[in-house]
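Next up is a structure, given as structure tokens.
Only one protein chain is missing; all other protein chains are in place.
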Amino acid sequence: MSATTHGTTPYYYVPAESRHPVMAAIGLFFVILGAGQWINGHEWGKYSLALGLVWWLSVLYQWFRDAIRESESGLYGRKIDLSYRWAMSWFIFSEVMFFGAFFTALWWARSHSIPALGSLDNQLLWPDFKAVWPSAVPGATGSPAGIVEPFETVGPFWLPTINTALLLSSGVTLTIAHHALRADQRSKTIAFMWLTVLLGFIFLCVQGYEYYHLYTEANLKLSSGIYGSTFFMLTGFHGLHVFIGMLMLFFITLRLQKGHFTAERHFGFEGAAWYWHFVDVVWLALYVLVYWM
Amino acid sequence: MSAVLDHHGHAADHAHDSHAPSGWRRWVFATNHKDIGTLYLLFAFTMLMVGGVLALLIRAELFQPGLQLVNPELFNQLTTMHGLIMVFGAIMPAFVGFANWMIPLQIGASDMAFARMNNFSFWLMIPAAIMLVASFFMPGGAPAAGWTLYAPLTLQMGPSMDAGIFAMHILGASSIMGSINIIVTILNMRAPGMTLMKMPMFCWTWLITAYLLIAVMPVLAGAITMTLTDRHFGTSFFNPAGGGDPIMYQHIFWFFGHPEVYIMILPAFGIISQVVPAFARKKLFGYASMVYATSSIAILSFIVWAHHMFTTGMPVTGQLFFMYATMLIAVPTAVKIFNWIATMWRGSMTFETPMLFAVGFIFVFTMGGFTGLFLSMAPLDIQLQDTYYVVAHFHYVLVAGSLFSMFAAFYYWSPKWTGVMYDETRGKIHFWWSLISFNVTFFPMHFLGLAGMPRRYADYPMQFADFNAIASIGGFAFGLAQVYFFFFIVLPVMRGQGAKAPQKPWEAAEGLEWEVPSPAPFHTFETPPKLDVTATRVIG
Partner (left out) sequence: VQSLPGGPAVRQLNLTSPATKIAEEQHFLHWMMLIICAVIFIGVFSVMFYSIWKHRKSRGAQPASFHESVAVEVAWTVVPFIIVILIALPATKVIVAQKDTTNADLTVKVTGYQWKWGYDYLNGEGEGLSFISTLDSSQRAMSDSGDVSQAPADYLLRVDNPLVVPVGKKVRIITTANDVIHSFAVPAFGIKQDAIPGFVRDTWFRAETVGDYYGQCSELCGKEHAYMPIHVKVVSAQDYTNWVGEQKKIAAAKLDDPSKVWTLAELMARGEKVYAANCAACHQANGKGAGPIKPLDGSAIVLDEDHAKQIQVVLHGRQALGMPSWSQLSDTDIAAVVTYTKNNWSNKTGQLVQPAEVVAQRGK
């Protein structure tokens, strides 16, 4: 079914054939091909990766452009709005499970593998290993084989705490923006959206600075045994999600400036906001489990 | 368009063009759920052939002791890729194909909720499949660590392991998007009057399956991501020297893996729950308890994963917990089996091919379920773990379970898809040939397993020779049966050869899919149909 030409909202809009899906898949083909080769030492891999990413992103751009056009021309009825709500909720649920895997890894390492490696029985293999989690005692590396260079662990002060404050306030500014949108105060909405994006951006800068500091001064690296592995994996994937969330908010703000969304109907906005709050909650979990404990 | 569709199809008087797009664009750029369903099914069947050829190579090597055809490295690659391709390339996509075709038809929706994303889910599988198959030609060959990809063996694999990991990421993304699509379609697009508790069982089982998929595919992604960083970026998740633990991989994997096996059987339960009532000419017995049983299986599936790990050396409390929880799953499954039999009871049965496969399913799946129960008994599993007993168990539930249910579904619904009837005699030949050769292949594996023959072995002691030879012969016969199926049943109906199918070929079949003509027109239910109180008939 092609787009309706006479402007009434169909019961449930079904887009016409589209080349975006197959093109996006081709882009991702080059991404995985390139990534897989590059990490195995084939230099050409990175060109394939870059090509694939650019390709994929440009397809996504066109895809979203079409969707936005359809939305703005009134093709999306109430039903579709509800579909998007369901979809976004389930997508966020899948993300929760994804982070769940890494939080599980942290929990398992702390409360199972490290204690087991240092247990009485395991002295047969690692006679000198003391089962302490690196953040519990200075100097501990959590490496039974002693293959990990000494490193400093990260506590909550001060960068992570500042970051917590940044993210929490970004949640607040976002909510203010949302209320403003609902009250049809567009310029206020836009102002607070920019503020939210900015807070997210500062968060990433602080995070980047922290990484830089850890790598250069604290000697804490991805390769610093299980502590470094879980630390960087959790914070790194969280950072990536902040980045994605920030991009979402950024584009939503641009759309607001273009006059998209209405006080009543603005699921694009809400979806991005849900995502942002989800990223926020993950951070709180990280803040407690990774930095405090 | 037929008369049936007319009274609602034109009611809204849209300006849309209802002709089907043509040429390659119709398929490559498809947004139509039926076309995408067809694509999924063709893809899955191709992968079944690829995975099947790998299986036959395994069986050929194991036909007699000694290495005649492949070296042990290649053997492990064959086993691994056979498992991966069958699970992720054949069984799962095939069920998604059935879901695409049937769910919108069954609930009276015009299409899937997100038509473009639907096509994206499909096309994502192609790069993944290419990567997987191409991995055979990479230096060091394909991944050879088993479909379970246990660390630290995966850390020793060559570059193809990374290709495999990325392929699985992409497949995971595809599954998640597909599942979101299915859930949203079911929750949001049912025709008015079709309450959840009036929904066809196939939709119910897929709703729950999709939920399982969204819950566990990301967990698998997490596990293999850790494998990837352990391989290339110096992390120590699974490396004890750095404080990690290989067993952690297994816990995370099986937290995915066990729900995964139910992902591969719940839609099958749904199919059987549609087919049995149609041919017993009687309503499904205990509809509500079927729904509750399916949900219980799904919920329990999250707390039994470590029954795959009884030999890793868990504390006794762990063994007991996982043993009890696993055994409990027999209860809701029992409810399902009994309900099907009660549906047949005092019905008025005929045995066209779909029903044959459904009855075959119930019979043989139960045997697989029972062997599962043997395995769930931890002290006994100590003997059977990683032997051919396990291989027998899961082929009973996967081949005679999932695959047979798909055959049932194909025979049941293909008249609706293609507008022609398959050849009944050939269908029966396919059924009996498959059923017998299946058992010849896999029944002897129980004995091998009890006698202690380990799985993933390229060569084995002489005493195991006879049963292996029988299994190999059976395997080739079973493969040939599927070749017959393709050339003599699938191809003819795809070409439209055969008697014209009536709108409702099965006199007692229920459901909205039988309210549209055969073959189902390109667009159906563009405006929501009005349903009668049972939500199985369109009344205007």
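Per-chain numbering from 1; labels A and B assigned in written order.
Keep in mind that, in the parts below, a residue touches a chain if its C-beta (ideal position, glycine included) is under 8 Å from a C-beta of that chain, and two chains touch if they have at least 3 such contacts.
Owing to the predicted nature of the structure, the values given are computational and were not obtained by experimental measurement.
**Student:** For the chain that was dropped from the view, give me its touching partners among the shown chains.
**Tutor:** Per the contact definition above, the missing chain touches A, B.
**Student:** Where the complex has a chain not shown, which of B:Phe233, B:Phe302, B:Trp433 or B:Tyr457 is the residue touching it?
**Tutor:** B:Tyr457
**Student:** Quick one: which of B:Thr294, B:Thr353, B:Gln385 or B:Ser472 touches the chain that's been left out?
**Tutor:** B:Gln385
**Student:** Check the options B:Met131, B:Val335 or B:Val493 and report the residue that touches the missing chain.
**Tutor:** From the options B:Met131, B:Val335 or B:Val493, the contact with the absent chain belongs to B:Val335.
**Student:** For the chain left off this view, which of B:Val28, B:Leu42 or B:Leu155 is in contact with it?
**Tutor:** Answering carefully, the residue with contact to the hidden chain is B:Leu155.
**Student:** Among B:Gly193, B:Gly286, B:Pro492 or B:Pro521, choose the residue that contacts the chain missing from this document, as touch is defined above.
**Tutor:** Here the residue in touch with the unshown chain is B:Gly286.
**Student:** Under the stated touch rule, tell me which residues of chain B contact the chain that is not displayed.
**Tutor:** 64-68, 71-73, 76, 139-141, 144-146, 150, 152-153, 155-158, 239-241, 245-247, 280-289, 311-313, 315-316, 319-320, 323-324, 327-328, 330-331, 334-335, 337-339, 341-351, 359, 362-363, 366-367, 370, 373-374, 377-380, 382-383, 385-387, 447, 450-454, 456-467, 508
**Student:** List the chain A residues touching the unshown chain?
**Tutor:** Considering the whole complex, chain A reaches the absent chain at 116-117, 121-122, 124-126, 144.
As a working rule, only the chains that are shown with their structure count from here on.
**Student:** Measure off the straight-line distance from the CA centroid of chain A to the CA centroid of chain B, and report it in whole Å.
**Tutor:** Here the centre of chain B sits 31 Å away from the centre of chain A.
**Student:** Under the definition above, what is the set of chain B residues touching chain A in their complex?
**Tutor:** Residues 12, 14-18, 21, 25-26, 28-31, 109-111, 113-117, 119-120, 122-124, 126-128, 130-131, 159, 162-163, 165-167, 169-170, 176, 179-181, 183-184, 187-189, 214-219, 221-223, 225-226, 229-237, 240-245, 247-248, 251-252, 255, 523, 526-528 of chain B touch chain A in their complex.
**Student:** For chain A, which residues are in contact with chain B within the complex?
**Tutor:** Its residues touching chain B are 1-2, 4-6, 10-12, 14-22, 24-26, 28-29, 32-33, 35-37, 39-40, 63, 79, 82-83, 86-87, 90-91, 93-95, 97-98, 100-102, 104-105, 108-109, 112-114, 116-117, 141-145, 147-148, 221-223, 225-230, 232-233.
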